[in-house]
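Excluded from the complex is one protein chain; the other protein chains are retained at their positions.
Now for chain A:
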Amino acid sequence: MDSTPGSSEYVTLVSGDGFEFIVPRSTACVSGTIRRMLDPSSRFSEAVTGRCVLENMSGLVLEKVCEYLCYNLKNKNQTNVPDMEIPPELCLELLMAADYLDT
């Protein structure tokens, strides 16, 4: 993506309860909100440190979010996209996470 020299290939997503997920930058940038957070021209602290703290998400939700980000990137150019399983008890929290992350 639009990586400048010095910015690493991986970024860290941190949940509200302290779980850390290290994902490729391109994967994280599927989300519009994270993309804007990590934009080097913004000079946000997230862009400098490569670490996004998502206070409003639990580790359980963020894990599923990361799964979705990978799923989205993997099937980007496919015509037959497989379904992604979502446990019903997570769907509302995921919906709110999606609203926040703009995905």
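Criterion: contacts are C-beta pairs under 8 Å (C-beta built on N, C-alpha and C of every residue); 3 or more make two chains touch, one makes a residue touch a chain; residues count from 1.
Here is the rule we use: contacts and distances are computed from a predicted model.
Given the options "Leucine rich repeat domain protein", "DNA repair protein rad9", "Polynucleotide 5'-hydroxyl-kinase GRC3" or "Ribosomal RNA-processing protein 42", say which is the protein name UniProt records for the missing chain.
Its UniProt record gives the name "Leucine rich repeat domain protein".
In the complete assembly, which of A:Ile22, A:Val48 or A:Cys91 touches the absent chain?
A:Cys91
Mind pulling the chain A residues that touch the left-out chain?
These residues touch the chain not displayed: 30, 65, 68, 71-72, 75-81, 83-84, 86-92, 94-103.
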